[in-house]
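I'd like to ask some things about the structure below.
With one protein chain withheld, the remaining protein chains of the complex are depicted in position.
Chain naming follows the written order as A, B, C and D, and within any one chain the residues start at number 1.
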Amino acid sequence: MSVILNALVDLGYILIFPGFLFCFLCGMLLCGIERKIVARMQKRVGPPILQPLYDFFKLCGKETIVPTVANKTVYLAAPIVGLAALVVIQLFIPVFNFTAFAGNADIIVVLYLLLIPALAEIFGAAATGSPFAGVGLSREMVTIISCELPLVLVFLAVGKAVGNAIGSGVVFSLQTIAAYQAENGCLLFKASMIPAAIAFLLTIPGETGMHPFDAAEAETEICEGMLAEYSGKPLAVYKLSHAVKLLTLTSLFVALFLGGLGTGILLVDGLITFFFCVVVIICVVALIDASTARLKIEQLFKYYWTVVSGLAAISLILAWFGL
Amino acid sequence: MMTFNYIASFFLIVLGFYTIITKFNLVKAVIGLSIADYGVNLLIISIGYVPGGTAPIFTEGEISQLSYFVDPIPQALTLTSIVIGACVTAMSMSLVMKLHESYGTLDTREIRRLHG
Amino acid sequence: MSNLLNYIHFPIYSVMVLFLGAFLIVVLGKNKFLRHLIAVLAAGISLACMIALIKPVMLNGEVIAYWMGNRVPAGGYAIGIAMEVDALSLFFGLLISTAVFVSCVYSVQYMSHDENIPQYFTLFLMLAGGVMGLVLSGDIFNMFIMVEILTFAAVALTAFRNKVYGALEAAFKYLVVGCMGSTCILAGVIMLYANAHTLNFAQLSGIIPGMMSNNSVKIAFALLFVGFSTKAFIVPFHPLAADAHGAAPASISVLISGVLTKSGIYGIIRLTYFLFQTMGLGSFQFLLVFIGCVSMFLCVTMALAQHDFKRLLAFHSISQIGYVLTAVGLYTAIGFSAGIYHALNHTLFKGLLFLAAGAVLHETGTTNLDELGGLSKKMPHTTVLFLIGAFSISGIPPFNGFASKWMIYQACYEKAVESGNIGYVLVTVICLVTSVLTLASFVKVSQSVFFGRLPEKYENVKEVPWGMRLAMGMFAVLCVITGLFPNLVGKFLTHPAATAAFNANGYIDAMMGEGYASSALGPFMNSAQNVVFYEAGVWSPVSWLLILCIVLLAVTIVAVTGKYEKVNALATGEPDAKHALFFSGEEAVYSQVGGSDLFWGFKHNWRHYFSFMHDLHSGILNDYALWAVVALSLAMLFMLIVL
Amino acid sequence: MFKKTIIESTGKSPWLFHINAGSCNGCDIEIVSVLTPRYDAERVGFKLVGSPRHADIAVVSGPVTKQSLPRVLRTLEQIPEPRCIVTCGSCPQSGNVFRDSYSVCGPLSKYVHVDVDIAGCTPKPEAIMDGLLLAAQILAEKKKTGNQEATLPNPYAPEKTAEEAKPAEEKTEEKGEA
Partner (left out) sequence: MDFPFVKQAISQLFSKPSCDMYPFVPIEAAPNYRGRIAYDPNKCIGCGMCVRVCAGKAITLTRTPAEGGENITLTFDLGSCTFCNTCADFCNDNAITLTTDYHMIATKEEDLIVTGTHFKEKKKPAPKPAAAKPAAPAAAATPVKAAASDAPKAEAAPAAEAAPAPAVQPRDDGKPVNDPSKCIYCTLCAKKCPQEAITVDRKAKTWELNADDCVGCGTCQTACPKDAIIM
């Protein structure tokens, strides 16, 4: 009997709370808020908050044109695989010491799972065979490489800082990080963690392909880059996975750096996390989006591998010497 | 007395490697290779030397007093090493002939299609 | 008759079957069916012997000591030639025989285009026998002989298709530098014999550690170390591998990258962990880890700049060997088991990738990345299998690359924390960045070969024959299994091998009789490492099944939202324009974005590095020989100073 | 399952794709100015997209020249249904001053069913906004009825008075709610 119950509860986690429905709604909401804030920063009224939802359903209603040259199966399967991986990451991220699937909620697993959505987009673009998509995927891959170094340094720094405090050498499991933060306050207030937090925040726009770092899908230069040949439902799923990726990364930031502020009740914690995500979005992601122009791809790479990685390296060294 | 052999074998090995590195001709590289191989063979033999020892062959009825034998194992090793040296030379010369046939030259500086 | 089937004889069976097969093929080679039967049978029996040995050696921890001609050691001196199979050599034996068997099945149909095939299979089985002999032998001179055999066979097979663009040149360079390496090994073996007057590996590892202060032993160690690293194609010798793979037929590239490099690594492990037991020294661990990191990073960046599919894969196999060496060099329990687990995974996914490259070569006749494109429509199975290999090598979670890379990062970082110096953190960062660069180069390959636009001249490309796909399927299935169940692989393969690696005494006692090790080693007794294996960071397949059910869920959600009935409006007289590619209005002409015009951002930032690297690999034989000699002298210097 | 929401959202998030069929760029800058803060078409869901595959409404400007005709038609063909075609400025509707030139292929409506015409030699951004809103509603109508030729009564059409001579009085106040 308890096995069935467990299975049901697990299914509930997958479908409802940290799983699909939560990601779908909160991701769209977050994306809507972000677009509205960017518009307000440009003295525009900006679209209604639910605009991404309208976009999603409109795209669902549109006809899907698969180019004759494209490889049909990969063309249709790629967006769904990307979305699935994102939802799995969301399940691993703890919401103030509650994690749906704690078994192996490990930073390195999250780091590698973050690769799958980007890869899904790349192979989707490759399958279409359009030259715009080719250029787009080459730029997306360079963006992934450039975002990888800072992410690695940040995760190692966090692992080391928590490891020092707990004394068990190194900690990679997100659950122990959340538990540590539950007792003695969120990690952000430690001296060594501030540069890491900044570095992670600067990586979020790069990882999700937001404005200044969206050389991969620059609609002016290479006609929507990787998604040039996508229309209808696959495009809707890609737009959805963009939104969910934004949610995943910000909730990862909240889990890593703003850990200890949860109350324990699942729903309230969820709302608090979402509130923090919105605050992060407003004061960082939207601000960068509204006030900068698009970077060329090699400037993006140089920027990430010098400035942002430098910040993360500083925090790693500080964490190493026990701050 | 053995030190002279060791110095000689060391010198041969270094000479072999020197020819491979500096000479831009394939055949000279093969020659260098075999010189290094002979150096090692000399080293093997000179290690097995026991002063005053005789050839390690048992003949009927002669083992009266406990006469010393020269250590037989390095000799066996040298045999195999010589055979291997011969095979190396044979194969590399066949390759050099094919290279000359298809590239038209023996100069290592020209034979560099696979680079970068 | 019954004791003939006793498992004690299996090591010699697996080696002899291969050499016997080689001989039979020379005799009966003309008949096509018979030749293929003998080849596959030989490889199959050798694999069967290895699998049969798992139970006694791996699970019961027994070490098989097999004296040729039953010359048991007399008076504490090992006279005869011995074969010793402990968990570590069985692990490598299994790895090698699997790769050999699959490659044999593949080459049956792959070589159908070529002529004088009997010679190919003779050399193939000689190469396999040489490597099996090297891994299973317990006598150091016997190891040297096997190294010579496999070098000859590999050189001959590289030059097998001597019309291929650089085959002869690659074979010659491989032969010259390879024989320089073998000469070093021979000199090293002889110097050991001069000191210990025995050639038996176990007895040597009992005596030599005690005499480490003696200079000639240090030089012997340097010679052997450099000799085996030429076989493993580590950094100073990696251009050999790059040229050899580029030119050799695909099934041989599988062997060179999957098997030869592993034999080199096996040699180095035997040297450092058993024969000279110097791994305890911090500086020696630094040497191995440093070489591993340099070869890892240098070869992956070189791979990104390649234009040829197989040369790119060759550079990748050296960078993965860098991973294995780094993990092995950590000298921690989890590090070693992560290292050999990655070696196993590397043989599997690298074999798969080379077979895929062979399939592309077999169908289109070229592996130049700039000319190919869009093959996924014509060769769907090969594309799927290639993708499994590509995902495994770049460490995407459900596949096997991820499991071993994860353990390597865990080991690296724990070593950093435990030893307290920050260098190992840098190592972890290099590992992770290299893994992303590997992913980048495989995205490049998949875009320029399998996806993108199909050029006209490959219109009539068909799928490869079933035999080749079967072989690739075997590798792919193994990749997925070892990826999904790391704990099973750990329990059966990697942990027994790691425990075997750490107790050298068990190895010595098994050969030379009880208590020999403690008496001989006495003062230098290095306590067997407390080999504790915790399932640190092992990826449980439950989460993988999680992804599967979510994928199905996502599909239903998206499929159900609103059926759209087909309406073909807007007859603008351009019927096929609707499904043609968007070319901002123009006619959709053929334009493939692939090969060398990808990752401009990355290459532009590192252009000085890439141009320097391009000139460094000049392709001139003298340069490679110079690097070998410089490496040898540096190794000698290092040994003399450090030990 | 989400039939109603899809139809509703089709009207609420129309994505534009601008095609320049030889225009003098007067209308082009006007179309882009509709997205600037002063007029901000984004607040009703408009977004300029880079590829016809993503687009719902194609905004064509410029007299369809001989050179651009095949390209315009091919791009229009690549827009997935339901789609609307809006001509901005009087050039696409009649060729304006370039009407009889040897290189102008005449009004767009000769080749394709045009949903909404926005007249004016450089129509005012508000006029473009009206046109686009009307196109968005037509889009929703097409999605609902499923036929591609669906159209809505035009709220801005001048009132047809009975007798000819009486001058056209001020048109009815527009009731276009978004």
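What we mean here is this: a contact is a pair of C-beta atoms (placed from the backbone, for glycine too) under 8 Å apart; a residue touches a chain by one contact, two chains touch by 3 or more.
Source: prediction; values computed, not measured.
Participant: What shown chains does the left-out chain touch?
Facilitator: A, D
Participant: Return the single residue from D:I31, D:L73 or D:A127 that touches the missing chain.
Facilitator: Answering carefully, the residue with contact to the hidden chain is D:A127.
Participant: Across the whole complex, list the residues on subunit A that are touched by the chain not included here.
Facilitator: These residues touch the chain not displayed: 37, 39-46, 287-288, 290-292, 295, 299, 303, 307.
Participant: On subunit D, where is the contact patch with the chain that was removed from view?
Facilitator: 37-40, 43-44, 90, 93-97, 99-100, 107, 109, 115-121, 123-127, 129-131, 133-134, 138, 151-154, 156-158, 164-165, 167-168, 170-171, 173-174, 176-178
In the analysis below, only the chains that are shown with their structure count from here on.
Participant: How many hops, at fewest, get you from subunit B to subunit C via touching chains?
Facilitator: The fewest touching-chain steps linking subunit B to subunit C number 1.
Participant: Tell me which of A-D and C-D has more C-beta pairs in contact.
Facilitator: More contacting C-beta pairs are found at A-D.
Participant: Need the CA-centroid distance for the pair subunit C / subunit D, whole Å please.
Facilitator: Spacing between the chain centres: roughly 62 Å.
Participant: Rounded to the nearest whole Å, what is the centre-to-centre distance of subunit B and subunit D, using the mean of the C-alpha atoms as each centre?
Facilitator: Distance between chain centres: 87 Å.
Participant: Specify, in ascending order, the residues of subunit C that touch 2 or more different other chains.
Facilitator: Correct list: 561-562, 567, 578, 580, 582, 584.
Participant: Where in subunit A do residues touch two or more other chains at once?
Facilitator: 57, 60-65, 132, 223, 228-229, 232
Participant: Sort out which chains touch which and give me every pair.
Facilitator: Chain pairs that touch: A-C, A-D, B-C, C-D.
Participant: Using the touch definition up top, name the residues of subunit A that touch subunit D in the complex.
Facilitator: The contact residues of subunit A facing subunit D are 35, 39, 42-48, 51, 53-58, 60-65, 132, 218-220, 222-224, 227-232, 235.
Participant: Please give the residue numbers of subunit D that touch subunit A in the complex, ascending.
Facilitator: 2, 5-10, 12-15, 37, 40, 42-45, 48-51, 53-54, 56, 78, 80-82, 143
Participant: Along subunit D, where are the residues that touch subunit C in the complex?
Facilitator: So the residues of subunit D in touch with subunit C come to 1-3, 6, 19, 51-53, 68, 70-78, 81, 83, 111-113, 146-149.
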